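Missing here is one protein chain; the remaining ones are kept as they sit in the complex.
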Amino acid sequence: MTGWTKADFDLSRRRFLRGVGLAGAAGLTGLPLRAFAAEPDKPRELIVRAWGGSWVDSLKAGVSDPFTKLTGIAVRHDLTEDNEIQPKLWAAAAQKRVPPIHVNWDTTTNATKSALRGVTEDLSDLPNLKTVSEAAKPVGVDGYPIVNTYGYVYVLAYRPGAFPDGAPKSWKVLTDPKFKGRVAVYNDGIGLHFPAEIAGGGKLEDIPGNMQPAWDFFTALKANEPLMGEDPDFTTWFQKGEIDVACTISSNAREAKKNGIDIAWTVPEEGATYETDGLWVPKYLPENELYWAKQYVNFALTQEAQQVWLDGLGLPGVAPGLKPPADLVGDPSYPVKPEDYARLLRVSSKVEVEHESEWFGKFKEIMQG
Amino acid sequence: MKGDRSKAVTLWTFVVAALIMLSAPTLVVLGASFTAGNMITFPPEGLSLKWYAAIAGATDLRDAFLRSLIVASICTAVAIPTGTLAGIALAKYRVRFAAGVQVYLLLPFTVPLIGSGIGLMLIFGRWGVLGQLWPVGVAAAVINLPFMIWAVTASAAALDPDLELAAANCGAPPLSTFLAVTVPAVMPGIITGALLMFILALNEFLVSLLLVDARIVTLPVQIYNSIRSIITPDLAAISVVFIAVAAAAIALLDRLVGLDIFLKSK
Partner (left out) sequence: MDALEAVAAALWPRRLSSAVPWLMLLPAVVLTGLLVLGLWEMADGSFRTLDTATFLPSDDYSFANYHRAFTEKLFVTVASRSLIGSLIVTAATLVLAFPYSYVMVRTRSAALRKFLLIALFLPFFIGQVVRAYGWLIILGSQGMVNEALGLVGVAPIRLLYNYPAVLFGLVQYMLPFAVLMLAPALTAIPEEMESAAGSLGANWVRTFVHVVLPMAKPGFIGAGLVVLTLSLTDFAIPAILGGGSQDFIANAIYDQFFRTSDQGMGATLALLLVAVGSIMVGVVFALFGAGTLAMGRKP
């Protein structure tokens, strides 16, 4: 890096030391690879892919801004969707180009695909991996090509006005003719396959061998004329009175509620899909940038960073000693105890990754018919 | 005269229907941008400029808008000579395999934008030029080029072969004839085409999404990506500012060249 003078370095170093005082020891347990004095050149900035809206705001408050304070490295956020950046990253790796981002905040399923394809850096030597829970470890791949950072639940969100007798008890409400044309699900069916399998009369253990119950459920759902879209669509549809009930990520339902939309959510009797998101670093970064990208991931695993980041999202993290946000204490979308987790539907991400294309395809085939 | 009235009524019925169809969502969004509330609604909940204040402070939006202007300028600069030459060639000469050439030159419309985006990303990636704005501008020129070619071809109706012949007979060398006679004759088409290219590039989103990175993100990509969980009125305000800037640009163009030269019937 040419632009860095000694004064800059001293300044950033001073800032760093001050940061240590503020952030405490947890942030400093980083720096695994080399002695501090020999740390590699700092890049001017790191680019971290993130989802927009409240998602990036939370990441910025909890991880990026404190990281900048700690290291002096600015963090720029790339808000390209996780699905849409994937071909860009894969093409860059195939052409051995420097990737357009340093850190990818990604769903574990998508990240696992990238890991299988071999475009991820190994993160096994991050010191904070020693302190985090088992959930941080990805399944079905060797080592840590990705690090899971928190879990989330695909809840059944509903408009309380449409349910005077209280929350709907079963996912079968989606196929109830009373709500014909007033239900919404993701346009690839994500999050709904597992509850559909159970609501359709099957068992979680039948996945992936026998998905017929799920397909039967989707066929009934199709007859109920669901709307299909993405997170902003659901918020808009609730807001404009187009729908009464939807399958969505709890964070988005919570965000809609914070913005004054009349909405509540529940985990029905069949349970609800539990998934994780994670962070990973793409291959072919210059060595010094790779080092600092890994520092960023390491920092995101600290309790301080996770507490602020995940308060914003309302999601349970992997760092020890996290406290749930006040509005989510006892909420089924924020599992804490083993019995909370027992209500949630989880399938090994290896199975998910291998069969997701086929499940999406089948869902589309039914819904586009 | 009764016939004239029925003609006018019929025509205007269609025109009004088309006008409503074209502008209704825009007018609603325009009105909604002045809301004092936190959601896009029409009529707006109280009047305020707070969403304009919100975007005025956002330097990233301003930077993205400037980058979009650069992309649109590059696109137009590439498209004008390319499309004009091709348009004149197709209009003036009998080209062998003309049908094949036309089908080829229409590829930008028959290739779905996602295909164009992925393909151009692979090509530009291989050449190592990604991460700059000019490939984004060139890409916008590629995917909209038929508009430029056809705008020129269509206005070549005004091309008068006799006039070119006369110029040549008076001893004017070919390049002078081309610049002094041919190009002015198709100028209305060049202006229409250039205007379209500029506006389409300014708003190009899907292909750009694959070609930009966070450092050079353009406005439409930035807006699309910023929407995650909720759509707020600042997006409406951005649209209004966008329209205002574009209207100013069109007004300027009108002052400079006179917009209706290419529409007025002779």
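Which chain is which? They are A and B, in the order written, and residues in each are numbered from 1.
To be clear about the criterion, contacts are C-beta pairs under 8 Å (C-beta built on N, C-alpha and C of every residue); 3 or more make two chains touch, one makes a residue touch a chain.
None of these values were measured; they are calculated from a predicted model.
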- Per the definition of touch given earlier, which of B:I88, B:L133, B:V181 or B:A194 contacts the omitted chain? B:I88
- Options B:A24, B:A58, B:A166 or B:L252, residue touching the unrepresented chain: B:A24
- Note on the structure: The one residue from B:A36, B:A56 or B:I123 touching the chain left out of view is B:I123
- Message: Just to verify: which one of B:A54, B:A77, B:V183 or B:L196 makes contact with the chain not shown?
- Response: B:L196
- Task: By the contact definition given up top, give the residues of chain A that touch the hidden chain.
- Result: 81, 83-84, 86-87, 90, 110, 113-114, 116-117, 181, 187-188, 225-229, 232, 236, 240-242, 353-357, 360-361, 364-365, 367-369
- By the contact definition given up top, give the residues of chain B that touch the hidden chain. 3-4, 6-7, 10-12, 14-15, 17-19, 21-26, 28-29, 32, 40-42, 78, 81-83, 85-86, 88-95, 98-99, 101-116, 118-120, 122-123, 138-139, 141-143, 145-147, 149-151, 153-159, 161, 173-176, 188-189, 192, 196, 199-200, 203, 205-206, 220, 223-224, 227, 231, 235-236, 239, 242-243, 246-247, 250, 254, 259-260, 262-266
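Note that in this section only the chains that are shown with their structure count from here on.
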- Note on the structure: Between chain A and chain B, the Cα-mean centres are separated in Å by 38
- The answer for chain B against chain A in the complex is residues 38-39, 118, 121-122, 125-126, 128, 130-131, 209-210, 213-215, 217, 222, 225-231
- Listed in rising order, the residues of chain A that touch chain B in the complex are 47, 51-56, 76-81, 84, 87-88, 91-92, 95, 97, 100-101, 231-232, 235-236, 239, 251-252, 255-256, 259-260
